[in-house]
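Yeah, one chain of the complex is gone here, protein chain that is, but the others are all in their spots.
Read from first to last, the chains carry the letters A and B; within each, the first residue is number 1.
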């Protein structure tokens, strides 16, 4: 009897609860979701360019708070469609330009021929700095281009495993050679800034096209002509941009924000393509493009006639300081 | 030639030194993303390999 009574009481309580919940007022929660509640469509439409839908998470990694970042789609489009065009036009275009220049203008010769007398142009420390920066640049450029184009150009030739292994090492080289490259940039800046300030002589040099197109035309120039000063500033400014953007890519937890990281990869990639194109021109003129030019960085000593034709004011300055031969007797070799 | 070779050697050595330094500040995500409230033992190597 007592158990059935308690059972009956329990049943009544349950039925009472049911009525309570059935009553609209009692069933009213403090917050009832409605159609106006947060909707994905509305949020996505309200997003500004590059913005993302974020929320609260229980994970210490702050980047996990991003729920949807539509900018990833634009970043993907840029890297697969626009960047290859920028890179292709800049780099292949430069190759084409240089090839045409070589065909039309030919190698720039020393008009009066080599004198056999030399003067020191770059000290060994300057050459060391240049080659430090340059050799790092070459490896950085190739490994970087591998990231952008390797999948399309190189992977089909070597297969996935070999390409992935090579790319892994290339990426490691890229990351760690960036540091000696940055050091080389700083030293280069400190050592050569004073000779690379633009001046009136440079404007005259530019107006005469540097004498680059016509035979026998040699506008005066100091230690560095306007073209070289242009290269210096491209290297310093371009290098600085690559360094800053590269720094954030090296340490992605510094910005700890996927949108910022996307921005830095775009800077890094675009500047890289332009930088490489400019360096191709520099490498050309310093090797094939002009006879006698490579000696400056190779041995450090350049021929006097070459120097008189391309850096006449610099030769005069060096002669005044007693650091260069007068060159009045360009063919005789002293017996003693 | 000497300065070129010296530059190559310096670059290689510098890169190696930098990699050693950066390896010391490298953190496993199990360490980097552990707050003071969590007591995490050995998270194991599944999915991430032993190195």
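We adopt the following convention: a residue touches a chain if its C-beta (ideal position, glycine included) is under 8 Å from a C-beta of that chain, and two chains touch if they have at least 3 such contacts.
Rule of thumb we're sticking to: contacts and distances are computed from a predicted model.
K.L.:
Leaving aside the chains you can see, what is the UniProt protein name of the one that's missing? Options: "Formate dehydrogenase FDH3 subunit beta", "Citrate lyase acyl carrier protein", "ABC transporter permease" or "NADH-quinone oxidoreductase subunit NuoF".
P.N.:
Listed in its UniProt record, the absent chain's protein name reads "Formate dehydrogenase FDH3 subunit beta".
K.L.:
Can you list the shown chains that the omitted chain is in contact with?
P.N.:
A, B
K.L.:
Using the touch definition up top, pick the residue from A:147, A:274 or A:290 that touches the left-out chain.
P.N.:
Here the residue in touch with the unshown chain is A:147.
K.L.:
Mind listing the subunit A residues that contact the chain we can't see here?
P.N.:
Listed in rising order, the touching residues are 31, 33-41, 43-44, 53-59, 61, 63-70, 72-73, 75-76, 79-80, 146-148, 150-151, 155, 160-161, 163-164, 167-168, 171-172, 175-176, 249-253, 258, 261-262, 265.
K.L.:
Could you pull out which residues of subunit B are in touch with the chain that's been left out?
P.N.:
19, 22-23, 25-34, 38, 40, 43-49
In this text, only the chains that are shown with their structure count from here on.
K.L.:
Just how far, in Å, is the C-alpha centre of subunit B from the one of subunit A?
P.N.:
Centres of subunit A and subunit B (C-alpha means) sit 23 Å apart.
K.L.:
List the residues on subunit A that touch subunit B in their complex, please.
P.N.:
These residues of subunit A touch subunit B: 59-61, 124-125, 127-132, 134-136, 172-173, 175-177, 179-180, 183, 253, 298-300.
K.L.:
Could you list, by residue number, the parts of subunit B that touch subunit A in their complex?
P.N.:
Of all residues in subunit B, those touching subunit A are 1-4, 6-8, 10-11, 14-16, 18-19, 22, 29, 32-35.
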